[in-house]
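Handing you this structure, nothing more for now.
Missing here is one protein chain; the remaining ones are kept as they sit in the complex.
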Amino acid sequence: MKGAATRARTAPPRTLVVGGGILLASVIVGLFPTLFAPYDPNVFDYTALLQAPSLAHPMGTDNFGRDVLSRVIHAYTVDMQIAIFATVVPFIAGTIIGALVGYAGGWAEALFGRVVDAVITFPFLVLVIAIVSVLGPGLVNMYIAVGIVGWVFYARIIATEIKVQKRLDYAAAGRAMGYTHLRIIFRHLLPNAITPAIVYWMTDMALAILLGSSLGYLGLGAQPPTAEWGVQIADGKNFMATAWWISVFPGLAIVLTGLGFSLTGDGLAEVLRTKR
Amino acid sequence: MHLASFIARRLLQLIPTLVFILIMVFALVRLLPGDPASAMLGDRALDADVVRINKVLGLDQPIVVQFVVFAKSVATGALGNSITLKVPVAELIATRLPITIVLTLMAAMIAVLLAVPLAFVAATRRGRMADSAVRGAFQVGLSMPVFYLGLILLTVFGAQLRWFPVGGYGDGFLDHLHHLFLPALTLALSLSAVLMRNLRAAIIEVIDAEYVQFARAKGLRPAIILLRHVLRNALISTVALFGLSIGTLLSGAVITETVFAIPGAGRLMIDSIYARDYPVVQGLTIALAVLVSLTFLLTDLVQAWLDPRVAR
Partner (left out) sequence: MTAPSPSDTLLEVRHLTASFGRARLTAVNDVSFSVQSGEVLGLVGESGSGKSVTLRSVMGLVAASGAVTGQVIWQGRDLLQMPEPELRKVRGGQISMIFQEPMTALNPVLPVHVQIEENLRAHTDLDRRGRATRARELMDMVGIADAARRLRDYPHQFSGGMRQRVMIAIALASNPRLLLADEPTTALDVTIQDQILKLILDLRDQLAMSVVLVTHDLGVVAATCDRMAVMYAGRIVETGTVAQVFEAPAHAYTRGLLGSVPHAGTERSMLLSIDGTPPPLGALPDGCAFHPRCEFATPPCQLQRPDLAALSPGRSSACLNRDAVIAAGSPI
């Protein structure tokens, strides 16, 4: 994938730079929230209930006197975790299954196609909620639920790519040299097939945050008093008229982080497209 | 006739998918831990009572028999009674599902009305300010969670400005539409972002195509070139995308119905899952699956109408 050294190096696309910058900042804040948060996110302060944004509390306080800014910052940890944990398992599982199915073809592929149809047909959120309601609310169960159904999207992408790669000459060369199928799939075909999955992963992480915060809002994801953006928005939903800041700021954080992921994904796609 | 055989073929393809869904629904619901009897009677149910309820619900029969009974009842439309609400499932679906359908249809219409002109603006002014502005706005739209947007719209346009009611469904057709407008708008915004991105790319591709040049060389008026040559070809891929987005639309409907307190099928689904109300979950899942499959069929038909190369 390294570009030819003779080709003049052009600057990376703006989307990648901006998106990457946002992501980097988000990761740093998520890793070291205490460095950035002025207050403890869980401390109640009855003397400062429902305060509008001010110098002391730049994002105001909520109905328990907790500093909204600190909670938003600490929520970075939770939500960035969600982005990663809710996508990594589907990515890996989906890639493996998709590679095997795409290579095998035949009835495995036909059956796979049916499963994919059924899962995609159905609203994803409803499936996840169904599984979470069985397992019980909480982040870990949410990861499990997403893992159970989310791998399908990656598998579909990989299976298509593997099918294409399989027909190329180097795959035939591998077979002619007597390599085992598994070796061909994972050492030769997959590295070339994986780029669309990586691009999708970026989008998926943005979607994971949306899903995670939706479940947090519904009370099925992160549980209060954990600072998570969806939970925060739910906390503030009854105060929209009087203390809009409780819900509005966490929402902005979601939008910003989501933008970070999708811009990075777009930028990555552009870079990879020109290199192909 | 090409079209008739195409429709017939697609309808036949529907059947295995539906059967598969039936099996999946049946299996999944049976696999859920926590039986409905305990859910109904609570933790302190006596064993004898549980056995009795199971018998009433037919849950003590062997699994294959249960499936056959299940399949038969689905075919005849007798979907059983809701365990929690004590009314026939079919009736529940008949009252709640249309609301969700209206909501999603409204959302779809608004999304198209937003996406098409904006996609044109962005495509024809590619690289310039208008293009970046449109694309930027839609990036933000895509990153915004449905419940957040709904909450904000509800607060601003419902509670503060009082242009729209704050939730609920209302009475009478026009009132229904009035109530559903904000939720539909919420849903529409993220869908229109996805559609716009795809349509913009498609228009850009088409505008550079040789047949558009040839159309210009024929001296046709720009409006005709736009409608007959550019738009028709660009819509093809977007229609396919539209069909694929139905699942997302329905997921969004669930959340929107929660935020705006609308008595639709989405909320019913969530509540029933919580309450282990098997018959409702089953019936609703099948109804939704049929709905989605029909939507796919519809979008395929539209695609075939737009692009004769499809219906071979």
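A few notes on this one:
As written, the chain order gives the labels A and B, with residue 1 at the start of each chain.
We adopt the following convention: a residue touches a chain if its C-beta (ideal position, glycine included) is under 8 Å from a C-beta of that chain, and two chains touch if they have at least 3 such contacts.
Everything quoted here is computed from the prediction, not taken from an experiment.
The chain not shown here is in contact, across the full complex, with B.
Which of B:Asp131, B:Asp271 or B:Asp307 touches the hidden chain is settled by the complete complex: it is B:Asp307. Of B:Lys86, B:Arg162 or B:Arg221, it is B:Arg221 that touches the chain left out of the display.
Seen from chain B, the chain kept out of the figure touches residues 209-211, 213-221, 224, 228-229, 232-233, 236, 306-309.
Methods note: only the chains that are shown with their structure count from here on.
Once the centre of each chain is set as its mean CA position, chain A and chain B turn out to be 23 Å apart.
Across the complex, chain B is touched by residues 114, 117-118, 120-126, 129-130, 133-134, 206, 210, 213-214, 217-218, 230, 233, 237, 240-241, 244, 247-248, 251, 254-259, 262-263 of chain A. Across the interface of their complex, chain A is touched by residues 16-17, 20-21, 24, 28, 32-34, 139-140, 142-148, 151-152, 154-155, 159-160, 244, 247-248, 250-255, 258, 266, 269-270, 273-274, 281, 285, 288-289, 292-293, 296 of chain B.
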